[in-house]
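Mind having a look at this structure? Questions to follow.
Note that this complex is displayed minus one protein chain, with the remaining chains in position.
What follows is chain A.
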Amino acid sequence: MEVGLKMMSMKGGGDHFGGCENEKMGFEETELRLGLPGGGGEGGEVVRKRGFSETVDLKLNLSSKQDPSGIDPNDEKVTGLNKEKNLLLSATDPAKPPAKAYVVGWPPVRSFRKNILTTATQKSSSVESGIEKVAFVKVSMDGAPYLRKVDLRLYTSYHQLSDALAKMFSSFTIGNCGSQGLKDFMNESKLMDLLNGSDYVPTYEDKDGDWMLVGDVPWEMFVESCKRLRIMKGTEAIGLAPKAVEKCKKRS
C-alpha cells in the first residue's frame, strides 16, 4: 500500500517525504503493507502472497537496487526494461496465481461503485457468506489537519488496524491494544491507566450513533458496526470508559 510504504520510509530516517526510498526493503515487510484482506496468512497463503507481491508490489519499483528474481535471461527485451518490470515477469508463471492485493486508487473504480457492488452481491447471492467486501470509514485525528478513509476489510485484527493508523498519522503514538487485540475492559483501573497516559486512543461511532472505545467488541462485530473513527487524546476519551466497561459487562 502506498501509504504504508511511505510511512515506513519516514520511520527509517525520514529524509524523503513520499516517493522513493533508498533503503532496501525486504519482501516480508512489504507483504504486510500490501494489506492483504481475509483472515489467515500462514502456510500456503504466504507462498501465493510472495508471488504476487513480487509482481504487483508497485512501490518496489522505486528501489531499483532490488535483485530481480526469476527473470528469463534469454529474453533480451526484458533486460532493457526497468528492473521493476522484470520483477513482474515472474508472475506469468501460472503455478502462482495472484493473491489479492490492494493499491490505493487501483483499479480506478469510484468507491461509490465498489460499495454498491459489494452490498448488492451480499444480498442477492445465497452462497456468499454475507461478509461485506468493503467497509470504508472516515478517520480523523485530533490535531491532524486532514481526514483519511480506510477500508476496515483490509485488516483482520485490531493490531493490524492500529499499525495502519499509526502509519497514517505517524507523528502521534497510538496506545496499543492488548495481546489478543481486545482491551481489558473488565479491569477498570488498567483502562484508566491507558486513558490517563498521553497516548492517543482510537474511538469509533457505531451504528447507534454512540461513540465507543475501539477494542471493546470482537473484531468482526466492530467492522460491522463501525461508521467512523476518531483518534482522540487519551484524556479526552476518559468519558467513554464507563460506557465501554458497562457494555462489556453486559455482554459477558
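As a working rule, a residue touches a chain if its C-beta (ideal position, glycine included) is under 8 Å from a C-beta of that chain, and two chains touch if they have at least 3 such contacts; residues count from 1.
Simple rule for what comes next: contacts and distances are computed from a predicted model.
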There's a gap in the complex where one chain should be. From "Potassium voltage-gated channel subfamily D member 3", "GATOR2 complex protein MIOS", "Cytochrome c oxidase subunit 5A, mitochondrial" or "Protein AUXIN SIGNALING F-BOX 3", what does UniProt name that chain? "Protein AUXIN SIGNALING F-BOX 3"
Had the left-out chain been drawn, it would touch chain A at residues 2-3, 6, 10, 15-20, 37, 52, 55-56, 58, 61, 75, 77-78, 81-82, 84-85, 88-89, 91-92, 97-114, 116-117, 120-121, 123-125, 133-134, 138, 144-149, 169-171
